[in-house]
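Structure first, commentary second.
A protein chain is absent from this complex, but the other protein chains hold their places.
Each chain carries a letter (A, B and C) given by its place in the written order, and its residues are counted from 1.
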Amino acid sequence: DPALIYDLGGKFDKSFNEAAFNGAERWAEETGGSYRDIELQSEAQREQALRRFAEAGFNPIITTGFSMSTPIDNVAGDYPDTKFVTIDGYVDPEEHPNVKSILFAEEQGSYLVGMLAAMASETNTVSFVGGMDIPLIRAFACGYAQGAKAVSDDIEVIANMTGTTPAAWNDPVKGSELTNAQISQGSDVVFAAAGGTGIGVLQTAADKDILSIGVDSNQNYLHPGQVLTSMLKRVDVATYDAMQAGADLETGVETLALEDNGVGYALDDNNRELITEEMQAAVDEARQKIIDGEIEVHDYRSDDSCPALSF
Amino acid sequence: MDYNTLLQVLDSTVRLATPLLLACLAGLFSERSGVIDIGLEGKMLIAAFFSAAIAAMTGSVWLGLGAGIVSAVLLSLVHGLASITFRGNQLISGVAINFLAAGLTVLIAQDWFGQGGRTPSLIGGGRWGNITLPFADTLSGVPVIGPLYAQLISGHSLLVYVGFLMVPLTWWVLFRTRFGLRLRAVGESPEAVDTAGVSVVGLRYAAVAICGLLCGIAGSYLATGLQAGFVKDMTAGRGYIALAALIFAKWRPWHALGACLLFGLLQAVALRYQNIDLGGITIPVQVMDALPYILTVVILAGFVGKAIPPRAGGEPYVKER
Amino acid sequence: MDRMPAWADAVLVPLISLLLAALLSALVILGIGENPIEALKLMVEGALLRSAGWGYTLYYATNFIFTGLAVSVAFHAKLFNIGGEGQAMIGGLGVALVCLYLPWPHWSLALVAASVAAALFGAVWAFIPAYLQAKRGSHIVITTIMFNFIAAALLNYLLVNVMKPEGQQDPATAIFPAATHLPTFQDMFATEAMPLFRGSPGNVTFFLAIAACLVVWALIWRTRLGYEIRALGHSESAARYAGISPVRTIVIAMLISGALAGLMGVNTAMGEAERLVMNATEGAGFIGIAVALMGRNHPIGVFLAAILFGFLYQGGAELALWTNIPRELIVVIQALVILFTGALDNMVRMPLERVFAARRRAARKTPAE
């Protein structure tokens, strides 16, 4: 059986971890298989969970969050017959041939929702609330800003991070206050890439009658008609695929981008009214151009800098 | 900083100060009666959970408030049992209550809602709406005063006004009523109260229950006013800050208002200005995060001077000679 | 009043309190629709019936011994040190600096240096609250809590902005050089035939903790300093009369307390993670309070209570692994243990005293007649 280990934000963060959970559930439903999962609560538990699952014969062991890459690095060698998956993390494939690292081109998806935000904005000001201030989240912000600037050259993009510790993934109160501050600076579309903190962001945006953009999972349903769209990061698909492959999982490093449908934006009944046909056309055109390489979206992580936004 | 920004920061200050203020007044009642309470945090937390949970299940924010208050009062009574009836260590009882609330809230939330220790998001009648005071719209055009009234004074949830009204009420109860006289006396000299033929235990339980009531309101405000639901550990140290404010205020209601507004302001500023640029030197966000705590220490050490706590605080009352 | 025998006070009261806490915990487990017996079995199997389980239990216990001793030394001077958390964090920082920036030929030397640094850093972090309490009367409970928050912010800043290697996502230092890696129980006791303690983090720091118990015992009950610390704790006015400086004694007691809490950093940073991570202490500073109380502020008691809490931690992790019981159950159990052994102990003691008094009266009567 496969096993799934969620990062500290918890299984029901309505975004990142929950996407993995949804993927696993879908797999279980479709195949009738069963899996075991655990929400981590402490640092020393990371290795422990990996080892205990490996010893108990679970395979593959899928983990979410970059914090798991170091523990996997420590453990993988002891269990050569077990496959480990680190979503969002990176483990050297040379050193540990039984590990699969799955990364996403978040900047590309963010670029698209950035465009949508800019097109929806009436104040020509959009904003971003990040969770923990790490390169990954900066990559979100950077892609978002690039997308927005592609639509409107002089648009103002306000970006704030919730904090610098893992607690920043789960602080809706602060997310809400940050959103308030951004609204007062003129923002009328806010993109939350902040895990559980985003719930506060989306809530405040809905309360204050501005648009918001969800992240990772499709969060459009949280406030129908008030969430412009969600930047999808198909952690669910990645999880599903890994479980589907089972013990025969191909290892190595994989980056899921627009062309793999690994990232994208969400369109459903909840936001149909908000996205006009022109908007959709513009975004779909950009999507194709990115896939074709005509538009290059800068990845913050490639050189720790962003042309469209300063942090 | 322009006037509008100032108003927004102050507006945020009021929102953030309200739970502190309610908790601080809660602590004030308890400590004035001689029962030290570092379990404010836990009581707020449990109230936040139950108010959100019941509000989510019934769709009524009032029922939520009731549930929050009941749960906080129950925890208060546990504290009372430990520190009044069984003369246990009040600090330890407080620590235990904080742990208990942190664990129970998530445990029950998971059991009831299965959303990882969170309640469902509250909608409609499950949350406190913001009250627009009369003439707010009409007056908002008036320069200076208008925006002040419309933005800062008007437009908060009912519990904010309750919190602020609690200040004069607390003062009046404490210094103008028989109950207040006895309450202050029992925190200073329980033996005087006892020999005067008044029940020390009864008074202290009453104080502790009031403390629970106010913590209950504070927690409800957090989860159903400020936020739209409960998330784990959502009090995030506010109980401790309230305690510091209480010492800073020297256990006096009006001073408590000032102290809580100050701490609220610090938090609002830290939220709003994450990286302050002072002529080339950027103050890191961590400094802003730590600022309320650093300032608490500085204030305690530098300005409070001799904050004389209620004399019998922390001491269980044992009849002797 | 009726005194009951010392053994009853030291053993019977905590034991009954513990039972009450366990009973209530069982009710809580029932309340969330799980089976308490099964849960207990899982916990015992996972924590005590496997050597790796012991490795985890003792790893956690090591943390709690240090923080428990820290709290109890301060308690003897009647100081309530809630700052173990922050002191341990900063202690970990000391360990990281020593391990990362100094070259070490052998782990034993690194351990000595890291222990000194951890103790020193922890002591420094306890110094300011101690000084403010001694000189300005600033309530140490409040200041140490504040210093926990400040320590977190400081560590956060250092990890995020200074010590984190380029390109790394999580706020942590680089892995310490291999020469500083401490031998784990696995390294020490496992053989080809008997792969004991496999993969568990229990390490040589555990023995350091035992040594700390002995040193603290001698310090408190055999040295003049311990005599003074206890005297101050019982009566400040008497201490001043005797020429014991309250300021000096408060500061020294807190320095020792902070140093002990800081030593916990050796276990987490050097023994387990082999790097410094943001949230390594994970509430051990607070657990230390419960451990000290349950252990009646005596090193032997602290040791036993630390093992108990280590068991709870490890057992709780096992529960989370194999059942759907959230790990917060363990927080609730801890809370109940603290409540019953620390704050509601008189609930057990008062009736017990009555029982002993009745027995004594009966015993007195018989020979007289």
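Methods note: a residue touches a chain if its C-beta (ideal position, glycine included) is under 8 Å from a C-beta of that chain, and two chains touch if they have at least 3 such contacts.
FYI, contacts and distances are computed from a predicted model.
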Complex member absent from the view - protein name from UniProt, among "HypC/HybG/HupF family hydrogenase formation chaperone", "Heme ABC transporter ATP-binding protein", "Stage 0 sporulation protein KC" or "Protocatechuate 3,4-dioxygenase": "Heme ABC transporter ATP-binding protein"
Missing chain: touched chains present in the view: B, C
Omitted-chain contact residue, chosen from C:L30, C:L109 or C:A238: C:A238
Among C:R136, C:H181, C:R198 or C:R360, the residue in touch with the chain that has been omitted: C:R360
Touching residues (missing chain, whole complex) on subunit C: 1-3, 218, 222-224, 227-228, 230-231, 234-235, 237-238, 240-245, 357, 360
Subunit B, residues in touch with the chain not shown (by the definition above): 175-182, 184-185, 188-189, 191-199, 311, 319, 321
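The rule is short, and it goes like this: only the chains that are shown with their structure count from here on.
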Topology of the chain contact graph, where touching chains are joined (line, ring, star, complete, other): complete
Contact pairs, highest-scoring chain pair: B-C
Centroid distance [mean C-alpha coordinates] between subunit C and subunit A, Å: 38
Separation of mean Cα positions, subunit C and subunit B [Å, integer]: 30
Two or more partner chains touched - positions in subunit B: 117, 232, 286, 289
Multi-chain contact sites of subunit C, meaning residues that touch two or more partners: 156-157, 160, 326
Residue ranges of subunit B touching subunit A (in the complex, touch as defined): 4-5, 8, 12, 15-16, 114-118, 121, 222, 226-229, 231-234, 236, 268, 271-272, 274, 285-286, 289
Complex interface listing, subunit C residues touching subunit B: 28, 31-33, 80, 82, 128-129, 132, 136-139, 141-143, 145-147, 149-150, 153-154, 156-157, 160-161, 286, 289-290, 293, 326, 328-336, 338-339, 342-347, 350
Residues on subunit A engaged by subunit B in the complex (per definition of touch): 10-13, 39, 133, 160-161, 163-164, 170-174, 176-178, 180-181, 184, 196, 199-200, 203, 207, 222
